[in-house]
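A single protein chain has been omitted from the complex, and every remaining protein chain is retained in its original position.
Chain nomenclature is as follows: A and B, assigned in order of appearance, with residue numbering initiated at 1 for each chain independently.
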Amino acid sequence: MNIVVCVKQVPDTEAPIRITPDGSGIDETGLTLVMNYYDEHATEAGLRLREQFGGTVTLVSVGPERAREALRTGLAMGADDAVLVSDPALNGADHLGIARVLAAVIKTLPHDAVICGKLSTDDNAATIGAALAEYLGLPQATAVAHLEVDAAGTGAVVHREVEGGVEVVAVPFPALLTVERSLNEPRYPSLPGIMKAKRKEIKILTLENLGLTAAEVGVAAARTALVRLSPPPARKAGRIVEGDTEQAVAAILAFLKDEAKVL
Amino acid sequence: MDFQLTDEHRMIQATVREFATREILPRAAALDHSPTFPAEIIQKAAALGLMGMMVPERFGGAGVDAVSYVLVQEELARASAGVQTIITVNNSLVCDPIAHFGTEEQKRRYLPRLCSGASLGCYCLTEPAYGSDAMSLQTSARRDGGEWVLRGTKIFVTNGVEADICIAYARAGPEPGARGISAFIVEKRFPGISVGKVEKKLGIKCSSTAEIVLDDCRVPASNLLGEPGTGGKIALSTLDGGRLGIAAQAVGIARAALEEATAYAASRQQFGRSIGEFQAIQWMLADMATRTDAARLLMLRAAYLRQQGTRYTREASMAKLFASETAMWTTHKAIQIFGGYGYIQDYPVERYFRDAKITEIYEGTSEVQRLVIARHVLGKNVIGDA
Partner (left out) sequence: MTMGADIWVYIEHAQAAPKKVSLELLSCARSLSTALGGNVVAFVPGSKIDRVIAAVGPRGADIIYTAEHPLLDTYTTDGHAAVLADAVRAESPAIVLVGSTAQGRDLAPRVAARLGAGIVTDCTTLGWRDGKLLATRPMYTRKAIGTVRVTGGGPCIAVVLPAMYPLPDADSPRQPEVRRRPVQLDGKAIRTSVREVKSVHRETIPLIEANVIVSGGRGMKAPENFAILDDLARALGAAVGSSRPPVDSGWVPHDYEIGQTGKTVSPQVYLACGISGAPQHLAGMSGSKYIVAINKDPNAPMFQVADLGVVGDLFEIIPKLTEAVKKVKSGIGD
């Protein structure tokens, strides 16, 4: 089975972020950059499919040159090779533009399953997966929490978490899936895996290699633009109660009744 | 001079940091308060390739360099010095000598299982009467047909309870001192080997420390490690690598103490402000940070020399000496910064303090390290060269 996994490099969510003084974005100095953790789950899903059916797992990413590091993580987990589209003309591209670039790459690769993380933790947009499925003309299943591919590899039954329950959906392959974190436990890159990743290929492409122009997918084509990034509104300082248990209980009770109005 | 870690180093360090934080750290306190062998963690570590890190890939190891090794050991020790002890002994004191001095057949027979987690190794050198003066050890080995018969008692054997493969040193020849000693690979299933007393320790509690009794233990001749009479040389060479692992252990413990103390100083309020604003605390943290960085740099230098193929005895000794004394000092200060809370087992710093002490003792006490270093400084042969 030929599996393609889309990967994005994002700031480590464990670390605080600093917004630039002009609010145009985040300050990247000293930032630890990692593979978006949803994409770790996507990569793990791809590796398990390869274990089940044989074949290859190819990682694809769009980003600056440093995104190679995130691809190396996936290669160290066990993916076979990787493609990075890196082109300054993509600065300011919107999600549809990026999805079109990914589609252009993936169309050149044999693909039975295209797997994406449900969202990336920098913009939390959850947009590229379904848009990519549209550009590739593939059936889709988003927010997959459970995946069972039939023995012949012709399709899958997935569970999607929906409000109040679980939707069980049959999807024929080739298909695009976006995955939830509850789908699997991603493997750590093993040390031998990290050493082997050194010898695996990361192909770097530009828009020109894909026959795309900046006008088609770059900032000129973008339909959304970030106007400003601001810190979240500070919560107003509350009050602290110190005292004996009776006083504490009374204060909480009064708060729940009179202020929060849940009693 | 390039102080940068390579991409591989950083990826290895990040992976193991993540592993240690998620798999080891949450269990570290429990492993100290109610010590049990962390079998599940060790299996996961083996799956990551951590049990035979520098063993060549063709024998099932990860084939990483010495700098990677110490970076990994530091990350593991930061999470739990006890867990890291189990792992570093398997790497430095068992895989290493087999990889360097073993025959092709011995390497093929033992290294893959030691790397995969199927087997665990231990190191039997110290005896009740011979600690620092290890080269005077008295466990005997006599040849009987196609076997060696070993007799003696070994103590303070890390992993003694759980290990199935032991590197054991015995006096096989008539020469006194190092030149009469040979090294053997002894499996627990051989007749005549048993586990004796299991020690209760101040720290690193989840790693077992046991007595190994060799009571006419029969070892096939093919399990002699290296040439007869080279046991002393093997022991000393192995100790260089072992000291790298302990230096890294000490750096990890020191860093854990520094990180906890720093976080506490930033949040603990007293006299209307955080205690981190008081100069007394700032100076302690500054010294802790400086010494820990210095210890790490000594550790990295020694590792670097090893992977260049250069003799690194002096540098390994310096790293182990300085790092262990730094770990003691830093953990001591960390408790002070925590004040009363530092004395209480709900907080990790008292465990770091107890774990740190052993680093000044095993794999060569600080006194022995000073003798080794002085010999290099003065250029004289003070303890017999092996």
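Going forward, a contact is a pair of C-beta atoms (placed from the backbone, for glycine too) under 8 Å apart; a residue touches a chain by one contact, two chains touch by 3 or more.
Remember, predicted model here, so these are calculated numbers, not experimental data.
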item	value
Selected residue (touches chain absent from view) among A:14, A:65 or A:201	A:14
Contact residue for the chain not shown (choose from A:47, A:99 or A:214)	A:99
Residues from subunit A at the interface with the omitted partner, ascending	11, 13-14, 16-17, 19, 26, 37, 94-96, 99, 121-135, 139-143, 157, 160-172, 181, 222-233, 235-246, 248-253, 255-257, 259-260, 262-263
For subunit B, residues in touch with the removed chain	22, 26-27, 30, 267-269
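Keep in mind that, in the parts below, only the chains that are shown with their structure count from here on.
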item	value
Between subunit A and subunit B, centroid-to-centroid distance (C-alpha), Å	40
Complex interface listing, subunit B residues touching subunit A	7-8, 11-12, 14-15, 18-19, 47-50, 53, 57, 61-64, 68, 72
Interface residues, subunit A side, partner subunit B - complex	34, 69, 72-73, 76, 188-195, 197-198
